Every structure is written in structure tokens, then in C-alpha cells.
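With one protein chain withheld, the remaining protein chains of the complex are depicted in position.
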Amino acid sequence: MVEIQIKSVTKKYGNKIALRDVNIKISSGVFGLLGSNGAGKTTLMKCLVGLLKYEGQIEFMVDGKNQNGMIKVGYLPQNFMLFKQLTVKEAMEYVAILKNIESKNEVDEIINKVNLTQEKDKKVKKLSGGMLRRLGIAQALIGSPNILIIDEPTVGLDPKERVRIRNLLSNLGNEMIVIISTHIVEDLDAIANNVAILKDGVVVEQGDVEDLLLKLQGKVGSLNIEREDLHKYESEYTISSVNYIDNSLSIRIISDKLPKNSKIESPKLEDVYFYFNGVSND
Amino acid sequence: MINNYKRLEIKLMGTVFVVPIIMLCIVLIVGFLSINSDNAEYIIYSTMENLIPLFAGWWGIFCMYELLEAEGGEIMRTYGLSFFSLGIKKNLYYFCSYLVMSMVASTIVMQIVMQHIFIDMLVQIAFQALYFSAFAFAIMTIVRNSGWSLFVLMAYFVIAFFTNGEGLGIFNVYLFRQGFSFNGSLLFICVKCFGFAILFYIIGNKFIKRN
Partner (left out) sequence: MKKFAQITFYELKMIIRTKLNYVLLPILLYFLYYSIYDGVTNLTLSGYVLQILIIGAMIISYQSFKQEYIQGYEELLQVIGRRYIQNSARLFANCIFLTLINVVILGITIIYGILQTQPEWIIHESVKYIILYFYISSIISIVIGASIASLIKNKFGYALLVFVGICIGPLGKGVCETIATMLNINNLNDFINAINIGQYDIYEGFNFLYGFEIESGRFIHRGIYLLSLLCVFYLIKVLKEKRQQLKYITTIVCAVILLLPLVNIARYPRYIYKPGIIGDDAKGVHDYLFYQNSKLSYEKPSFVISKVKAIVDTRNALAVKGEFFIKISEDTNKINFTLYRDFIVKNVSFDGRKLSYLQEGDNIMITLPELKKKGDEMCLRIQYEGLSSNYFFSGEKAVLLPSYFNWLPFPGKTSSMYMENSLIKTSPLYINTPVSYDIDVKCHKRIASNIGSNTNHIIGTSSDGVSLISGYLYYIENDCRYFYTNDIPIEEMQTYTKKLLKYINMVENDLGIKETKIKQAFFAPFKEEYLAMLDTNYVVNSLKVGDTLFTSSYPDINRLSDEHYIYESVACIFNSNIDFVAQDLETKTKMVSAYVDYFVRKCNVKTEFSNKIPEDVEYWIERCKKLSW
């Protein structure tokens, strides 16, 4: 069983502290890194794959033993492009060579897995956003990595494509550790087993999704208000969503102490995010 | 003097912006160094004719980089600016700026070395610079790559230099004289440069609209 232990990792860019004393333990399944823009998610990912130097320790354990050199990692960065002039199959074969994979079948299998079979002879520069993202995941899968690290997997994709990617990642979570960093909570809602929430480089909360949701039991409610009263509620409570119903508003509130006439709702991961990350109503 | 917009454009260009200015400084330096040389007139004339017009094309290429080559450059087409203003007008602005600087540098050099300012030479260089500026604009709109546009510009210069212009046929605009004394071919060259510049601007304007 593979496990990642991130111990007291700190990363500074000059005077700016991007990551501060981050401690996370990641075992099997899909692990989500949640946080707003600039929270430090990408920095943490880059530390994990070894692109950045950091203070602290990151250990990859297999059955309790440190196997830093032996672990295979697949990585998909946020802005992905690869070998524009090559076709999908050629680009994959190239990456396979770089990763020391002899088997040609593996490339074909992965292309099938990510559903790019029909596009395999298409040049990379001609691929749509969703296809490109799938290619990104495909190249990360070459070599049967133990850990898959994906930065913003669904950014810029249409809803259908996002669902496709999510399903793919969910399936992969059964075979390996998949770490996904995103600020789109929906992506993790359906598939993540564990999450960590980053804010300004600090892990404000982490744990099993179910446990986090339980923590928020009784703290999430909905309420219908007049439009003029929105300001008042915004200043007092964390509001995660606002829906317009005729002339009034239906707001979703997250707070330790909900307003009197609010209806208690089942918490969602998004609520967890808002609760631990603070207000973001813009 | 330079408005905000131009300042930002220059900032976008980056360090390559200074290259034509460095070239003009080199012309000045060559002028100073050749003061006591026997062949001062020839050296100065050939330096001025070889360097000054050629580098008029430099800004012509790099001012179009953001629109034509950089990732996401097509967004500029959505700002409601005409292609004329994005292309020819911008090119002419940089050309005029370069022209002013090069006229100043040329005047200083001629005054120092020859103790005389040859207006004919200034006119010649101005028209040749216009030619190169327009040529660079056209090439950049066709090729859409600053490296290869520079390559074409250099290719032009190289064959002109080595074959005394013969390799270029009708496209040659260099005179390759031995000094500043002129005969009747100046008018012809100016008309030629101007005519070709118009042609290049037309071609460039057509290609800049290409998606």
C-alpha cells in the first residue's frame, strides 16, 4: 500500500511564503487539494513531483517503508501542452520512451482508457480542450504510476467533458493514489475520498470527506430573505449561494449559529470549503 | 512625450527594443573612430547605408509580435481597433520614431567626420529605412514568426552586401557608393523605395487580417 507523508513542508519565494508548515498524509483513493487561487495548491504539487525545492520532508512509503526513489509518479500540470507537431499516438510513444516503457500495447491501452482512440492519429495541436486534457491524463498514466498528480483537471472544459474526466479519475482512484488540486469543488464532490483545504499556504482543514461533512452537521441552513436584507446577512454569516426566486432570495448559510428561521440542510463539500476558507461572495 | 500606451508597448517588446538604438550608437562610435582614417568617408557612408535602414525593420517586426505571434494574440482583434491601426499605423509610428533618431545620429556623424551634412544622404537613408520598415511589416504578417522574419530581413541584406545588390535585381535599394557624392540615381531610389513600401504595406494589410 502506497502512502505519502508530507511533513512540515514550507516553501518560500523570496519574502513570500507560499507554503507554511504543511502536514498531510495521503493514502489510497482520490485525494483533493482545495483552495482558492494563490492558496499554494500548485506549489505543493510541484514540491510533490520534485520541481521545486522546499523545507521539510515528503516521503513516499510503500508498506511502511520509505521508497522515495522507487515510486512512479504521473503528473499533469495546469497548463498542459505537449509536442504540438506529433499525433496523439506519437506523442504518447515519445513519452513512453522517456519513461522507459517498452510495451507498445500499453500506449494503445491507455489511449483507449482515456477514450482518445478516434483521435490517435490527430495532431496534438488540433485537439480540443477536453481531448487535450485527456491526453494529459494519458501521458501521466504511462508507466503505471503509483501516484497520479493532476493540477486543475477540468479547468476550461464543458460540463460533459468534466463529468467524463471526473469518472475517469474516480476509476483510477481504485488503482492508485490520485491527487487532484482544484478550486472547483464540484470536481471533488463526487469522487474525492479525502481532502485538504489550503488557505494562504496553510492547511486549514483536512480529512475524510464524510468526516468533514459530519462536522458541518447543523451548521448549514437555507433561508428566504428580501433582496434588501442580503447585505445584512452577508455581513453576519457565510453565504455559499444565492438563488433568485421571484422578488425574494433564497440563501444558503454556513455558520456555527444559524439564523432562527433557517431550514437545516445537509452539508456539501462546497459548504466545507466555504466554512474553512472564509467568505467569498463576489 | 511617449504616451502610456506606447510605453506599455515598449515594455511588451522587452529588451529587444533597445537593439536599433544600440545600432545607432554603433554608427556614432564608428564615426568617431574613423575620424583620422584615410577612408573615413567610405567607412562612414557604408556603415550608415548598411546599418541604419536595415534596423528600421527591427521594430517593424517586434511591434507586431503580440498581435501575430504570441499566444492569445487574437484577443487584440476583439478590442474594436481596426487592422490599419493595429498594423500599418503602428508600424509607421515606430518608423517615424526610428527615423528621427537615425537622422539625428546621421547628422552628428556626418558633421563630425565630414564637417558637412549631406542632405541627400539623409533623404536616401530615410527612404531606404521606409522600405525596410514596410518590408519587415509585410514579412511578419505573412510568416508570423519574429525569428524567421528577421531571417528574411538578414537574407536580403546579406545578398545585397555580397553581390552589390545584383542578387536582388529590381528589389535592391542599396547604392553602395564609395562616398557621399551623389549623381542622379538618388531620385530613382527614393521613388523605388516609396513604391515598394506602399506595395509591402498593401500586402501586409491583406495578410494581417488572415486568421
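By letter and in written order, the chains are A and B; residue numbering begins at 1 in each of them.
Simple rule for what comes next: a residue touches a chain if its C-beta (ideal position, glycine included) is under 8 Å from a C-beta of that chain, and two chains touch if they have at least 3 such contacts.
Just so we're clear, the structure is a prediction, and the values are computed from it rather than from any experiment.
The hidden chain makes contact, of the residues B:F84, B:F151 or B:F188, with B:F151. The hidden chain makes contact, of the residues B:V16, B:I108, B:L122 or B:I203, with B:V16. Against the chain not displayed here, chain A makes contact via residues 46, 49-51, 73, 75-77, 79-86, 90, 93-95, 97-100, 123, 139. Of the residues in chain B, those that touch the hidden partner chain are 13-16, 19, 30, 33-34, 37, 39, 42-43, 62, 65, 71, 143, 145-148, 150-152, 154-155, 158-159, 161-163, 167.
Note that in this section only the chains that are shown with their structure count from here on.
Annotation: 51 Å between the Cα-based centres of chain A and chain B.
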